[in-house]
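One chain of protein is taken out of this complex; the other chains stay put.
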Amino acid sequence: MTDRLQEVLTDVDAELRESADWGHVATYIPELARVPLHQLAIAVATADGRLITAGDADTRFSIQSVSKVFALALALGRSGDQLWTRVGREPSGSAFNSIVQLEYERGIPRNPFINAGAIVTTDEILGGRPPREALAELLTFVRTAAGDDAIYINEAVATSEKAHGHRNAALANFLYACGNLKNPPEMTLGTYFHQCAIEMTAKQLALAGRFLIAAPGMPRLVSKARLRRLCAVMLTCGHYDASGDFAFRVGLPGKSGVGGGILAIVPGQASVAVWSPGLNANGNSKLGTEAMERVAARMDWSVF
Amino acid sequence: MTDRLQEVLTDVDAELRESADWGHVATYIPELARVPLHQLAIAVATADGRLITAGDADTRFSIQSVSKVFALALALGRSGDQLWTRVGREPSGSAFNSIVQLEYERGIPRNPFINAGAIVTTDEILGGRPPREALAELLTFVRTAAGDDAIYINEAVATSEKAHGHRNAALANFLYACGNLKNPPEMTLGTYFHQCAIEMTAKQLALAGRFLIAAPGMPRLVSKARLRRLCAVMLTCGHYDASGDFAFRVGLPGKSGVGGGILAIVPGQASVAVWSPGLNANGNSKLGTEAMERVAARMDWSVF
Amino acid sequence: MTDRLQEVLTDVDAELRESADWGHVATYIPELARVPLHQLAIAVATADGRLITAGDADTRFSIQSVSKVFALALALGRSGDQLWTRVGREPSGSAFNSIVQLEYERGIPRNPFINAGAIVTTDEILGGRPPREALAELLTFVRTAAGDDAIYINEAVATSEKAHGHRNAALANFLYACGNLKNPPEMTLGTYFHQCAIEMTAKQLALAGRFLIAAPGMPRLVSKARLRRLCAVMLTCGHYDASGDFAFRVGLPGKSGVGGGILAIVPGQASVAVWSPGLNANGNSKLGTEAMERVAARMDWSVF
Partner (left out) sequence: MTDRLQEVLTDVDAELRESADWGHVATYIPELARVPLHQLAIAVATADGRLITAGDADTRFSIQSVSKVFALALALGRSGDQLWTRVGREPSGSAFNSIVQLEYERGIPRNPFINAGAIVTTDEILGGRPPREALAELLTFVRTAAGDDAIYINEAVATSEKAHGHRNAALANFLYACGNLKNPPEMTLGTYFHQCAIEMTAKQLALAGRFLIAAPGMPRLVSKARLRRLCAVMLTCGHYDASGDFAFRVGLPGKSGVGGGILAIVPGQASVAVWSPGLNANGNSKLGTEAMERVAARMDWSVF
């Protein structure tokens, strides 16, 4: 498989670099707005221990909402299934930052991958500790998953998120008003913004995703039953209101971030990370999604 | 696998028959309301050609919304991807019969498995033909899939659905007003009610689901690419606003019906039909869902 | 007052006839679509028994939703305050034909002047009688109010409404499904379409509105307490989601119709009817609203 895989990645990278339209980088904070548009990375960590890449796979990027996968795994590890009393696991049918559903459903976010649900998840991880401790535990989780200690939080990004995070502040204050935050909104939000500001390369992200593969030799950070469930939530909720479309086109559980990264899992076989900072209309990486679709199709990867 | 599978089905059937709570049968039409509650069937058609069952697997039941899987496959076969201009493929986050989303999104149903989307799908199949012809084609599709001609529409059920189908009539009239029905609402609705009134046994339903398995020797009614996509829509949208929960607990693409039937697919391996007429609060079969979860867990069946 | 009033009406009529933009006639049925655009009528029936007019005050037009005022008065007369268990009296904040609120509030329309609430009101008037009888009673009410028997229903309009009334059919079926229609949807709808198809001239409409003036010598069709309440509902709900704007600009209780008519009441003083078939973006008569605003301002008419 390895040679074929390298060939596929090289081909897909080469094809997509010809694209006329690379989408638009996120502009809500200067740190993301100034990322050069024409970058593309694909990295695959396989169940047999290889790491195959193409393109800018050694360039760090802000993983943003992809961090929600790690945070959810960590929160479930800490709190078990009682987390599900604070957040649902149904697709929301709404945009990532919608507050409408919160009001109708009295402060219980639909799932842990929309912003409101991720804020609750971070609040669970925080659990009364100083943010520094909670973030240290999360970083340790991610570094262990990736087998690489050179993974950091970009403070400038975290600071900038906070300065422009009024919509998230609306969500956190609303959650608090509904009794679904345990820590003060500012503290949970500050932690959340730091979590989103984790930076990785595509290589590191592919490696960090291996714990979700469910194959021997992969890092065992959660039980097999739980990793399947994490994948289920990724498939149904991982791309906000384009989750159905990603499942339809790619057929793999995945999670995207506004920094242009996407992590997808081929159960039993591989962890796939793509990155291209230009976004499509849904706020997911334009060429990243395209790369994921082409790689999956040519490798015949699909959960179905 | 076969012996182990038979053992699992027998065990699960025996265990669940001890249940204190069998849920409640649907009561909106007398034909469903009078179905005896304490019935349970499990049937599995495997990729290697076996049919394994437990319980009341030879009892006919009304497949209701499970018919939407066959109708969608048929509509895509007739019309191709242009069907997706009339109906989306995103989870709705709403109840099966919600009309709210239709108004906000101007008559384009979120997906083909909520009632509004299924009515549009049926309208596409109808395509100007007399309902009798469209229904004949649908029955032929189902019979071919099952390899069994003894599958029929229950006219009494269809008639009763019509007499009590005012909420569906609201949906159809709304769709028509939005320009998203090609046939008169009464005609499309009449066809839809007949489609929902198809009756099968669990055995027949498991056999009819084989075309979605993606394995050699299975009936080839749609291309492999398309059957994967059908499964993706089943996984993200197949259980209305409990789709995320079914994916989380069972981990298989599935479609439920208010008659108490559920069809789920284990890609490459099996088509699983369960039936028990008592429903849970979400309108899905109570013991059927439980049976599906237990069988999947013990057989280690999951797409993840 | 009379001379001054005649002068004002003549002036306003003359000014508005210079308008470059007369709005657009309703096009959803041919009978309304073909009404010539450049028509304008103003008619005022005063508490001292005069009838002052300007423009096309003898031309018949379809009163459409203005009929909801008469229907509500009649329904309250027949059923008393128990009508309010079936329909609210709060502004809806939504378009006239919205179905969203119905679903969220389980089939109780917000008020009797949005379509859903008007259908319930008509259903109450119907009360098990043949539609012909109910419509006869309504016509008698209107004719008595106007003191003029030459007021009729336009059958062609009623028939055409039915042929294009799928959105109203959605509302009626939804109401029925929620248990808030007592008669079959088709019967209530048929009656509703006939009610909306009543035709009057602006003169007749101004006269028919006198029973709401609350002054001696006016037709006494409802108690003073009730006519005040009718006016309250007109002020808060009479112009759908532009009710606040009409109250703000005109300051009088009023009810508009898609045929271009508006009836407004100056408590203790006058009943004002305007008509111009071109509508603004909110579906209210463009020049009619403008005429109402100018006449009220110059006559210093306001409830505030």
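Per-chain numbering from 1; labels A, B and C assigned in written order.
Basically, a residue touches a chain if its C-beta (ideal position, glycine included) is under 8 Å from a C-beta of that chain, and two chains touch if they have at least 3 such contacts.
Remember, it's a predicted structure, so these values are computed and weren't measured experimentally.
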Among the chains present, which touch the one that was left out? A, C
Omitted-chain contact residue, chosen from A:Thr59, A:Ser98 or A:Ser160: A:Ser98
Of C:Leu175, C:Leu235 or C:Met299, which one is in contact with the hidden chain? C:Leu235
Out of C:Glu7, C:Asp149, C:Glu186 or C:Asp245, which touches the unshown chain? C:Asp245
On subunit A, what residues meet the omitted chain? 98-100, 103-104, 166-167, 169-171, 173-174, 176-177, 185
Hey, which subunit C residues sit against the chain that's not shown? 88-94, 101, 110-111, 214, 227-229, 231-233, 235-237, 241-245, 247-248, 251, 253, 265, 267, 302-304
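Basically, only the chains that are shown with their structure count from here on.
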Count how many hops through touching chains it takes, at the least, to reach subunit C starting from subunit A. 2
Whose C-alpha centre lies nearest the centre of all protein C-alpha atoms? B
Please decide if copies subunit A and subunit B contact each other with the same set of residue positions, more than half shared, or with different positions, and reply same or different. same
The angle in degrees, nearest 5, through which subunit B must rotate for its Cα atoms to match subunit C is 180
With chain centres taken as the means of their Cα atoms, state the distance from subunit A to subunit C in Å. 55
Between subunit B and subunit C, what is the separation of their C-alpha centroids in Å? 47
Just give me the whole-number Å value for how far the CA centre of subunit A lies from that of subunit B. 32
Counting only residues that touch at least 2 other chains, which ones in subunit A make the list? none
